[in-house]
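Structure record follows, encoded as structure tokens.
Heads up, one of the protein chains got dropped from this complex, but the rest are sitting where they should.
Up next, chain A:
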Amino acid sequence: MAAAARFFIRGANSKLSITAIGTGSQCSFGATLVKLSPSSNSRTKSQRRHAAHFTFQPDPEQTQYGPTQKMNLFQSVTSALDNTLANDPTAVIFGEDVAFGGVFRCTVGLRDKYGKDRVFNTPLCEQGIVGFGIGAAVAGATAIAEIQFADYIYPAFDQIVNEAAKYRYRSGNLFDCGNLTIRAPWGCVGHGSLYHSQSPEAFFAHCPGIKVVIPRSPVQAKGLLLSCIADQNPCIFFEPKILYRAAVEQVPVESYTIPLSQADIVQEGSDVTLVAWGTQIHVMREVANMAQEKLGVSCEVIDLQTILPWDVETVCKSVVKTGRLLISHEAPITGGFAAEISSSVQEECFLNLEAPIKDDQLLNPVSQLLVSLNPRLSTFLLRSSYQWRSARKRHFVDHPIRKQHPDGLHVPSVFCILKTVTSPLH
């Protein structure tokens, strides 16, 4: 087994040509993924798994917002920022290296178009960047701050949690920094290692007063980012960095918004609800297809989109319908946001549950640590989603979809929960 795994790792390395994230023209990991995916169709199944742990699935083109243009996720972010700078004279963008485009090219061309007083570099000081953003926002500017990686946001944790989130409350609504939006590249990328792979949404989800938003695609990214900017609360907007180049869609050129705190039902189904956000939505879509094909199970896939405050209603309504819930995220499972959803849903839908709620994640409880290990090992872990998918299958098998108990009685969910506790599998 170990030998086989090593073979996979090696195989992954020899076939992939993803380069590291960073400044300049060599920042092409996403492009490589895009390039790889068409050709990978002709490869065998096991080889295809090495290309990425997911396949990006674009949404059908939407025309209600006017003309569209082909954009990847970083371009759709640029487009949103462009619209904002054009429409809002008080908008300013600042962060490390944003003046010449940022390491992920999200702000390319904006300084030249709107001037260096509106799009400017800061020193390397995250706490200062956020504090400065709060100050600019409270004084009336639309402040859009970039933290270069979500992993670097921790020096600013105090400013976000104690200053930004509580400003309105502690001043009795006299002051607020609702005009502040913090953008940060987020999530795993394959070989980002310890400090370039983290998904810290759960840390912020514990803090009332801020909003946390994660898009799954270019169209969603633009609409949600514009909503965050317009929203009168400080927002953290996490951008799945693996999608920056890998995700391409027809994105409306003009400004439009997608409401916050509203989950999006990506695919309707009747047997089990799958909740995820960001990149993991694409994994879940694949799981849903597999479940349909292999097990005849109909999955409802929900993109939560806003982590805080989250859309309890949509999720619960779905669970009432399906009786089963599976939540999946990239972040560690212990204290992850899935636990919060799980707790709320069991409270609201206790009598509707047919099986214990399943929290899951891409890797494992110490995934953040594991991602830190050997870049090769983390590549392996990301590639191991085939195992992960079979894990999902296992879940379905353990808790077969049965609307009715054989005796014609409703299966009490407490039975399922007890079963979980005593099961050697858990």
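Everything below uses one rule, namely that a residue touches a chain if its C-beta (ideal position, glycine included) is under 8 Å from a C-beta of that chain, and two chains touch if they have at least 3 such contacts; residues count from 1.
One rule holds for everything that comes next: contacts and distances are computed from a predicted model.
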Looking at UniProt, which of "Alkyl transferase", "Mediator of RNA polymerase II transcription subunit 17", "Pyruvate dehydrogenase E1 component subunit alpha" or "RNA 3'-terminal phosphate cyclase domain-containing protein" names the chain we cannot see? "Pyruvate dehydrogenase E1 component subunit alpha"
In the full complex, which of A:G128, A:P309 or A:G335 touches the chain missing from this view? A:G128
Residue among A:Y169, A:Y195 or A:F350 touching the omitted chain: A:Y195
Name, in rising order, the residues on chain A that touch the hidden chain in the full complex. 1-2, 5-6, 9, 13, 16-17, 19-27, 96-97, 100, 103, 121-125, 127-128, 151-152, 154-155, 191-196, 333, 360, 363-366, 369-370, 372-377, 379, 381, 384, 387-388, 390-391, 394, 425-426
